[in-house]
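Only a single protein chain was left out; the remaining protein chains are all shown in position.
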Amino acid sequence: MKLHEYQAKDIFGKSGIPIPNGQLVTAVDQATKATQIISGAPWVVKAQVHAGGRGKGGGVRVVHYPYEVATATEDLLGKPLVTKQTGPEGVIVNQVLIEEGVEIDREFYLSMVIDRSSAMPAMIFSQAGGMEIEEVASKTPELILKEYIDPAVGWMPHQARNLIYGIKPPLSLGPVKTLMSIMANLYRVFTTLDCSLVEINPLAITKEGKVIALDAKMSVDPNALFRQKELLHFDDPREKDPLELMAEKYSLNYIRLDGNVGAMVNGAGLAMATMDVIKMAGAEPANFLDVGGGASESMITKGVEIILKDRRVKAILVNIFGGILRCDVLARGVVAAAKKGMIRLPLIVRLKGTNVEEGREILRNSDLQFFVAKDLAEAAELVAKQVS
Amino acid sequence: MKLHEYQAKDIFGKSGIPIPNGQLVTAVDQATKATQIISGAPWVVKAQVHAGGRGKGGGVRVVHYPYEVATATEDLLGKPLVTKQTGPEGVIVNQVLIEEGVEIDREFYLSMVIDRSSAMPAMIFSQAGGMEIEEVASKTPELILKEYIDPAVGWMPHQARNLIYGIKPPLSLGPVKTLMSIMANLYRVFTTLDCSLVEINPLAITKEGKVIALDAKMSVDPNALFRQKELLHFDDPREKDPLELMAEKYSLNYIRLDGNVGAMVNGAGLAMATMDVIKMAGAEPANFLDVGGGASESMITKGVEIILKDRRVKAILVNIFGGILRCDVLARGVVAAAKKGMIRLPLIVRLKGTNVEEGREILRNSDLQFFVAKDLAEAAELVAKQVS
Amino acid sequence: MSILVDENSRVVVQGITGREGTFHTKLMIEYGTVVAAGVTPGKGGKKVEDVPVFNTLKDAVDKEGVNVSCIFVPPPFAADAIIEAASAGLKVIVCITEGIPTLDMVKVASFLKDKDSVLIGPNCPGIISPGKTKVGIMPGPIHMQGGMAVISRSGTLTYEVVDQLTGVGLGQSTCIGIGGDPIIGTTFIDHLKWFKEDPETKGVVLIGEIGGTAEEEAAAYIRKEFNKPVIAFIAGQTAPPGRRMGHAGAIISGGQGRAEDKINALEAGGITVCMNLGNLGQTALEVMGKS
Partner (left out) sequence: MSILVDENSRVVVQGITGREGTFHTKLMIEYGTVVAAGVTPGKGGKKVEDVPVFNTLKDAVDKEGVNVSCIFVPPPFAADAIIEAASAGLKVIVCITEGIPTLDMVKVASFLKDKDSVLIGPNCPGIISPGKTKVGIMPGPIHMQGGMAVISRSGTLTYEVVDQLTGVGLGQSTCIGIGGDPIIGTTFIDHLKWFKEDPETKGVVLIGEIGGTAEEEAAAYIRKEFNKPVIAFIAGQTAPPGRRMGHAGAIISGGQGRAEDKINALEAGGITVCMNLGNLGQTALEVMGKS
């Protein structure tokens, strides 16, 4: 679950990680008032959307007069912001963060993630802050330092020193101490809130020598939300694709893509592989949809409905390897969707495994028009033929 | 650092470990008032001293009328309580805890310590509660169950189940759940407060099925007090030997014993071995005194003073293996004590190591009467001769 | 031969009284697996499918001598179940549970470091040595005893592959789903090492997917150390970056985890990569025929 910058900063502020003074606004008149509370000029007006690349997309404005704060806010609010991560239609900006501007002396990068290979959390630091870390990684990898954290001992002060004393030219004692405490606090935030990512870029030193988190990215492990209930209110459904949101409600794992062949599969790996097969047959997958092992008839019906709500879809491929999910349940769900008059597109069905005969029988006995594929290779061919 | 029962229970109460209602009193009139607040009869009146064996020593009284609470309190307050751990002179009772009495159905034992061999904290549980654990250990060792706690994962629920599901006859679901939460909370108390021992004996189940800590022992790792400052006010100097308290003030490691030969040594191991040597020569050590490696002249003088405040002392053995502590510093400290007229007893000196010649020179040039031993064997002989 | 589990495995099902636990206990017994005990706290003394249930795994070990565990307990309690199994000394721990918090798995991984237990999963279909025993949720009948090993990060995708292998007459020695989570107990390399020593195993099918660098690491290992033929497939060639594709571990992020990088690494390691899932069985047959 992604958090907005202002939400992450709120957590930082309460956790001993210095942040600029700022205020969230959802209307232009609030923006004008905000300038009276937040010291400036300059002010920074930042669109609050989950997509990255806001800066280059025009979602971050530095302004010098109160009326400019209002203008910038008006410019952003309610309008789509297009970044390299949003796609051409962009995302609607619903909230804007207004912050005091600071005079930056140096910019660092600081983040925490889970490192898979070592099975430990890792703290990542670079003195080349302010730019994208992927860029630093490819151009100057030696400037990226990592420390892995053993859960038995937690974050240790020497690890902070390993990161900080590599900075050239070296920092003076004040910033060293603040950085050490920021790292310790970041570790605490990461572990106590079950984060999967926390990123501060840039982590700036101001001209006055203060260390401050100018940006904040935070993602929480969705598997841990059962014990992070107080974070649930940070979830912002407006940021999600409406079809994905609907799928989430029915415990379906749906991701919208750009193609024209809808796919319904059981199992994430098989669903990915099915997308690949579609592509290889010369068509484009319109979605990833894993109905999972425990799908009921009504969930299948709902899945068909969600696939079809995407107007770009020209054909549907159902690929089920019956295991826990039985083929007859799948068939009933599809037939129920057809009865509701939803299916007016070519349907290619490939069934295998538990109760496969029963499933085929149910499909045959329905009014549904569909093609049966004996295996995956044939299914792909049939799909390609339908959309070509 | 040992805590009183009422202090430990205060911590328990705030940490989700159920305790009886109770009130600490330091005067008889408070005791009478307490009965109006604390439900009874019966009430339990418990002397608050660090020494164990209070029950058998008469320090715990169960009474049934309010006036008996007052009488019992009067009986205890300000008077010495003699237990098998106090020695014949006993310890003065300064505080009394008055608690509601509960009807006990079953009694368990629960404690946490650091297990040296595994280098992990251990939770120890026995369904044979209410008696001394050493007795259980020798008579029915199979009734003592242990779980070791890996610091990387902390206390895990299955460990609680390993302890609890061994109880015969088995407990019903309510007490099982409470016991599980008590164990988890006890672990949290132990680790967050840097305890070296926490013990609940008995941990009772009442006739109504409630689980409750009827007694509480807690010791805190003195090495961790620098980060447990809020526990410092629990320290009760009245419970300590006055000479030991004085030594503590001067960072001297002094323990009073029952013999007549005072000993001053540098290093704990050598101090223990010196005590043994005294005993083996037919005399009895009056104390353990490790002046440590960093002792100054004035600390040595103070050490001599403390040894001599013990009226039973008939001779002093100074055994120094100069390393960090130089023999000349030792000598100056001893001579300074002599100049203050403190030393009127036979003094046997055995010096070795750093600056030994200088040290001997200083002693020789003083007015001090003393015997020089060339080695430990001779020192012991000289001591024995002086006190026989 | 086969690896990790066989007819001598005495399986304990942790969470046996739950819906999934009971259902798959039945299917495992039908397959021929010796399910010797179950564990559900507070349900000790009951029976499920004639299998005795205990309150603790310790009891199950003491009374029934179980040596392999299959875990179905819900995500919040799964880490505790894995650690319980390792503490009780079980040799092989199979964790089916999907949705365990990653930081719980960090602790589990740390705990297991100096233990002898082998953890398979979590978020996996389990392990099967066809004709001998099945510890997990895979459909038994699609398997056939033989010489192919299958190691996979996926569930139904593995069934698809096994089905194709059986279809072309290639039986399996042991098939393992190592799990779709970012942190898993055993990796491709762990199992490759065991398969290397297993005389029954003649070749390996390795089924990877986007996310992480496990396939790249396996490729490097195979190039240097592994001497049996390997056929690989990578799911997610068309997956967009930054999106978690069902599995918690299947995500392209920070420039890492792309299918093409994995395919390149595998091919550089001399491994036959099957690009189209539909042809996997056929490809395997060709590779194994040559060797």
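As written, the chain order gives the labels A, B and C, with residue 1 at the start of each chain.
Keep in mind that, in the parts below, a residue touches a chain if its C-beta (ideal position, glycine included) is under 8 Å from a C-beta of that chain, and two chains touch if they have at least 3 such contacts.
Note that the structure is a prediction, hence the values are computed from the model and not measured.
Visitor: Which displayed chains does the hidden chain touch?
Guide: A, B, C
Visitor: For the chain that's not shown, point to the residue among B:275, B:304, B:362 or B:384 touching it.
Guide: B:275
Visitor: Among B:25, B:152, B:182 or B:264, which residue is in contact with the omitted chain in the full complex?
Guide: B:152
Visitor: Identify the residue among B:128, B:145, B:224 or B:308 that touches the chain left out of the display.
Guide: Looking across B:128, B:145, B:224 or B:308, the contact with the absent chain belongs to B:224.
Visitor: Can you work out which residue in A:157, A:209, A:237 or A:282 touches the chain that's missing from view?
Guide: Considering all chains, including the one not shown, the answer is A:157.
Visitor: Even though one chain is hidden, which residues of subunit C still touch it in the full complex?
Guide: The list for subunit C reads 113-114.
Visitor: Go through subunit A and note every residue touching the omitted chain.
Guide: Counting only subunit A, the missing chain is touched by 150, 152-153, 156-159, 161-162, 165, 173, 176.
Visitor: What subunit B residues would touch the chain not displayed?
Guide: For subunit B, the residues touching the absent chain are 85, 113-114, 116-117, 119-121, 133-134, 137-138, 150-152, 191, 194, 196, 221, 223-224, 226-227, 253, 255, 257, 265-280, 285, 288, 290, 293, 321-324, 352-354, 375-378, 380.
One rule holds for everything that comes next: only the chains that are shown with their structure count from here on.
Visitor: What is the chain whose Cα centroid lies farthest from the Cα centroid of subunit A?
Guide: Here the answer is chain B, farthest from subunit A.
Visitor: Can you work out the whole-Å distance between the CA centroids of subunit A and subunit C?
Guide: 28
Visitor: Distance from the CA centroid of subunit A to that of subunit B, rounded to the nearest Å?
Guide: From the centre of subunit A to the centre of subunit B is 57 Å.
Visitor: Distance-wise, how many Å sit between the C-alpha centres of subunit B and subunit C, to the nearest whole number?
Guide: About 54 Å separates the centre of subunit B from that of subunit C.
Visitor: Give the residues of subunit A touching no fewer than two other chains, as numbers and ranges.
Guide: Where subunit A meets two or more other chains at a single residue, that happens at 150-152.
Visitor: So which stretches of subunit C touch two or more other chains?
Guide: Within subunit C, residues 107, 110 contact more than one other chain.
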